[in-house]
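One chain of protein is taken out of this complex; the other chains stay put.
When the chains are written out, they are named A and B in that same order, and each has its own residue count from 1.
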Amino acid sequence: MLIYVFRRLLTAIPTLFVIVTLAFFLIRVAPGGPFNQERGLSPEIKANLEAQFGLDDPIWLQYVHYLNNLLHGNFGPSYNLPDFTVGELFANGLPISIQLGAAALTLALLVGGTLGIIAALNQNKAGDYAVIATATAGSTIPSFVIAPVIQLVFGLTWNLLPIGGWNDGALLNKIGPVLTLSLPQIAIVARLMRGSMIESLRAHHIRTARALGLSRWSVVVKHALRGAVLPIISYAGPAAAALLTGSIIVETIFAIPGVGRYFVDAALNRDYTLVMGTVVVIAVFTILFNLIVDILYAVVDPRVRYD
Amino acid sequence: MAGQTILSVKDLHVGFDTLDGRVDAVKGISLHVDAGETVAIVGESGSGKSQTMMAAMRLLASNGRARGHVDYRGQNLLELDRAGMDGIRGSKITMIFQEPMTSLDPLYTIGNQLIEPIRRHRKLSHADARKEALRLLELVKIPEPERRLKSYPYEMSGGQRQRVMIAMALANDPDILIADEPTTALDVTVQAQILTLLAELQRTLGMAIVFITHDLGIVRRLADRVYVMRQGEIVEEGATDALFTAPRHEYTKMLLEAEPTGRKAAPAQSAPVLLEGRDVEVTFKIGGGFLQGQPMLLRAVNHISLALKKGQTIGVVGESGSGKSTLGRALLRLLPSEGIIRFDGRDIAPLDREAMRPLRRELQLVFQDPFGSLSPRMTIGQVITEGLLVHEPSLSYAERDARAVEALREVGLDPSMRNRYAHEFSGGQRQRIAIARAIILKPKIVVLDEPTSALDRSVQKQIVDLLRDLQAAHDLSYLFISHDLAVVRAMADYIVVMKQGRIVEEGPTEAIFDRPRETYTQELMAAALDQTRFRQSA
Partner (left out) sequence: MTDAAIEQAVQGRSFWGDAWARLKANKAAMVSLYYLLFVTVLCVAGPYSVPHLYTTIYPDYVRTPPSITAYPKADMVETALGDAVKRMRVELKSWQQEGDRITVTVTGSKKLDERNIRYLDRSDTFDDARVESMAPDGLEMVMSAAIKQQYFLFGTDNTGRDLLSRTLMAGRISLAIGLLAGVVAVAIGVVYGATAGFIGGKTDEVMMRIVDVLYSLPFIFFVIMLVVFFGRNFVLMFLAVGAVLWLDMARIVRGQALSIRRQEYVQAAEALGVTRRGILQRHIVPNLLGVVVIYMTLLVPQVIILESFLSFLGLGVQEPMTSWGVLISAGAKNIGSANWMLMYPAFFLVSTLFALNFVGDGLRDALDPKDR
């Protein structure tokens, strides 16, 4: 098992390298640069700034420098938020995004999973239809509609929640963002769970378990559920990576100082280092969670272990 | 041996709610099981034989409804609550199923799955239950039981899994064991072993067995009494011997006569060799690829030579994985292979796709699965005439249509059905369509890959008759691939026995069947054709 994990980590390195390289050159190919957009900077100042950040070097040299810095854990300075390095920006914002994302993910798995199981056990009955309807609604309504509606209903009409802001992580401030983040996930998890649980309950070995008079708990939880969680695990990996690295919509609407907003702002302003930093963080999370998915898979399903 | 009645089914109805309305699967049948006896329920697919017992065990699918009485020692099982039913299932009445590969939970060890029902029904400590599990594995003759307790199902063969299933079913010393086609998915030699084991266990443990099957051969060798089911009704019942020697109902007679009969005469010595393979070899790569190390090589067909004469039928027999289907496809050049393949004196092995194309009309193939081999998007007229588009492109639509009509008539189907789609036909009809598709091109050679295996016995016989008629009418040569020795005996004049990619034994049909030389062939014959009882009834 350890060897397997180690080998997977080794194969992750070339993947990461390809992603970094691709992103580096893609953003450089884009027209414009960090200092020549609608800033009214004089050519001299611009040249100065570019020289200061080494942007006048040949691109391959910049690339080598960047890789070298990256290997030493240095993401470089942010061009547009000159008071911070990219590392500091993430050190400040990432914990916030992770808190919200982790809460949303936990909620999604618990609530969505439970709803899915309930629906599967009551297939084609009222409970099932209720869950399907909720799940359809949840996965259809985009978050940029859910978020303002939550603000409108809970914030403005009933005055239960603050409309936005982080407020040093006060519980009430988190509810809106976490709800917005988790509702679509709850819906997706519930749908997935329902589908895979129904399939699992139809399996021949479930019939065997029933024919042997095993308890309902054992049939549903021990035998059906264990097989049914596999699709949920594969979904949850990438979803976790996406949730934990922040959502631009939620962070913008609720004015949360996370890292989700960086990407778009940075790309539009050609803040090369910040864009790259974001790409690296997202890629690392994605690779990490894919690895976790594979390990969990092996834990749940013995057939995978020996492949 | 027969004792008092322990299970009696009275006026049982089973129906299913489907999109097209209610479908009645079992229409008011009554039967009984006495202590210690073996009762067989025989029927073809769709006869309701499985659903009867699933209803008794309260294991129907969620859209199934059962009505009537199922009395087990004075309790009506259909009215029992869930707790009561769970006390009976797995303890008093247990069941084993057809699919040994999927009937065990793939995620738990054998030990875990054996111990669970033991502890569920008996108050045993985990250690005692484990000992009991070990004893059961020994009872069903699983080698190295101690090690097997820690194995997962995927690490075992189909036969071993079925033994584990039996061990689980017998864990709590049941009154009745219901066996639903338990050997159908197994190779014949394994099948014989499992049935022998069941008969032995019954002698030592004394439970009653309800055996659900379509296979009359098994019934004759195993059962004390037989119920014959057809379309949800019991048409005949009686003691096994009486029923086999003097069947009363037409349907039973038909079933008994459905065993393919007759022999095929060998073609004249002077008949020319049409298709010849020499040292044919097919190798599959398993695994491999980027960062996955060396691929494993599997030699599915290993140095095989054979020669098919004009008008001859060579039967290729073997168990699953013996490479017989692969051989058939390789000879038609549908798979890449090594060695020489000669058709009409010409080596066709080096020919590419284009060069093979004109020869394809002479070399036809019929598949096992009549459901998968017909495109769901085409009318059967289009299916049958597709080959004509390639080989006789000058034909007009009307001419093709006329040929389709002719071909359908020849295989005994109503030509006015040619604008219908495959899903509107039964399995036997579909196989006729597949045959029509092959013969419309007037081929010289047809490779028949298990053409009857997916069909009921009574339909099998019709297809065998049809194939024989067509062979006579068109002077066809067949390569008949099958695991079913009874069918092969009726069809082939020469037999090739394959095992693990090699030919074990070959010779004229009579010789192979009457005087098999190799042990493997002897085992195969014994398992398939032996008529002695697994257990003498008292």
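What we mean here is this: contacts are C-beta pairs under 8 Å (C-beta built on N, C-alpha and C of every residue); 3 or more make two chains touch, one makes a residue touch a chain.
Treat the numbers as computed from the prediction; the structure is a model and nothing was measured.
Engineer: Quick one: which of B:273, B:298, B:417 or B:526 touches the chain that's been left out?
Structural biologist: Reading the full complex, the residue touching the unseen chain is B:417.
Engineer: Which one touches the absent chain: B:104, B:434, B:503 or B:524?
Structural biologist: B:434
Engineer: Among B:35, B:134, B:378 or B:395, choose the residue that contacts the chain missing from this document, as touch is defined above.
Structural biologist: B:378
Engineer: Which residue numbers on subunit A touch the omitted chain?
Structural biologist: Against the left-out chain, subunit A lists 15, 18-19, 22-23, 26-27, 30-32, 136-137, 140-142, 144-145, 147-149, 151-152, 156, 248-249, 252-253, 263-264, 267-268, 275, 278-279, 282-283, 286.
Engineer: What does the interface between subunit B and the hidden chain look like in terms of residue numbers?
Structural biologist: Residues of subunit B in contact with the hidden chain: 289-290, 332, 334, 356-361, 363-365, 367, 369, 372-383, 386-387, 389-391, 405, 409, 414-421, 423-424, 434, 437, 441.
Just so it is clear, only the chains that are shown with their structure count from here on.
Engineer: Residue numbers of subunit B touching subunit A in their complex, please.
Structural biologist: The contact residues of subunit B facing subunit A are 57, 59, 62, 82, 85-91, 94-95, 97, 99, 102-109, 116-117, 120-121, 152, 154, 165, 168-169, 171, 291.
Engineer: For the complex, which residues does subunit A have touching subunit B?
Structural biologist: Contact set of subunit A toward subunit B: 11, 123-124, 203-205, 207-216, 218, 222-223, 226-227, 300-303.
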